[in-house]
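Missing here is one protein chain; the remaining ones are kept as they sit in the complex.
== chain A ==
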Amino acid sequence: MAETRRAPRTPLTYVLRLIVIGYLGLLVAWPVTLVAWNAFHLPDVGFTTEAFSAIFSDPQMMAAIRLTCVAAVVATLINLVFGVSISLLLVRTEFPGKRVLSALIDLPLSVSPIVVGLALVLVYGGRDGWFGPTLESAGIQVIFSTPGIIMATAFVSLPLVIREVIPVLEEIGTEQEQAAASLGASSWQTFWRITLPGIKWAVVYGVVLTLARSLGEFGAVKVVSGNVLGQTRTATLAVEEKYLNFDQQGAYAVAFLLASVSVICILIVFVLRARGARVR
């Protein structure tokens, strides 16, 4: 790898570093560390894992965690398939309205999740939604049920795979795909043997980010879930509930679990990026 040229170190360099470290520390590192600390620490008792044993022995908490995992995994799978297809469509083909579609994809990042939840209720709400009563009469309940939670989660994490994959697709260009075609590969073979290996790392980053985002979704899920204990209550909703019910250590413990999964996801991306850079 080429050596990067660095600016000479001046007092300003150190001042800037201090500002950045201070900013990240006060805003991110310290608060998150305190969550972990409070999850394992009681003022009178000291170190304890009681809150965790309480969670793991509570069937309703376990159901909440399971629901969160199912919703996150299914939403990630949906976004993986659609994300890669939409990216290919946007980069490799020309069609009218392409720019509009491209702009729409960023919408979930800019719209508040609670708006997403309300919008889904408007369309799929069982009683007076746009489309909901039709589905309801067919026996499919979306709002206040798992499908609604998955949809809300998929909506808010939609752009993550696409935004990772598009630049890489643009960078690798079409020549390898054309070469594969000239050697007799069908479009399906070209996709599996040439395109997908080319965007592999981008897809992996996208999936990990999507998973992390999906696990932590709160606002949209809060609106569509209905918060039925043991059925439609997710882990993030449980955190809020425990906190409001003065079970603060329980809230910190669940929050710690959610945060650890996200941290592990970020670590995986970190390791993969380093590995990807080495392979390339």
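The criterion applied here is as follows: a residue touches a chain if its C-beta (ideal position, glycine included) is under 8 Å from a C-beta of that chain, and two chains touch if they have at least 3 such contacts; residues count from 1.
Here is the rule we go by: contacts and distances are computed from a predicted model.
Hidden from the displayed complex is a chain whose UniProt protein name, among "ABC-type quaternary amine transporter", "Cytochrome c", "NADH-quinone oxidoreductase subunit N" or "Electron transfer flavoprotein subunit beta", is "ABC-type quaternary amine transporter".
For the chain missing from the display, the contacting residue among A:L90, A:V142, A:A180 or A:A235 is A:A180, taking the whole complex into account. Residues of chain A in contact with the chain left out of this view: 172, 175-176, 178-186, 189, 193-194, 197-198, 200, 280.
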